[in-house]
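Encoded as structure tokens, the structure appears first; notes follow it.
A single protein chain has been removed from this complex, and every other one stays in its place.
== subunit A ==
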Amino acid sequence: MSTTGESEHTSTASGSADITASFLSSIANQPVNIKLHNDFVYTGVLSSIDGYMNVVLQNASEIVNGKTMKTYDEVFLRGNNVIYIGMAA
């Protein structure tokens, strides 16, 4: 799992600085919900992610206002649009 770019850690008070990186590696190949700033939610299997939160999902569905609008075999989401990446239930 590569964490590029933003993952340079200058030392701070936090004892949990690696938790975000380890969460990202723990959800690889798991079903996830990803919410973007346009309020679209994408649900799919996380095939790849980097330190910018750029994401590739497999078998993704696009959910708008709780309704599935489209499905994609494979989709790339640019990290700057991501609000959150959550484990799907």
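Definition applied: a contact is a pair of C-beta atoms (placed from the backbone, for glycine too) under 8 Å apart; a residue touches a chain by one contact, two chains touch by 3 or more; residues count from 1.
By definition in this document, contacts and distances are computed from a predicted model.
Chemist: One chain of this complex is not shown here; going by its UniProt record, which of these names is it: "Prefoldin subunit 6", "Exosome complex component MTR3", "Wiskott-Aldrich syndrome protein family member" or "Sm domain-containing protein"?
Modeler: According to UniProt, the chain not displayed is called "Sm domain-containing protein".
Chemist: Touching the absent chain: which residues on subunit A qualify?
Modeler: 6-7, 9-10, 12-21, 23-24, 33, 37, 53, 65-66, 79-80, 82-87, 89
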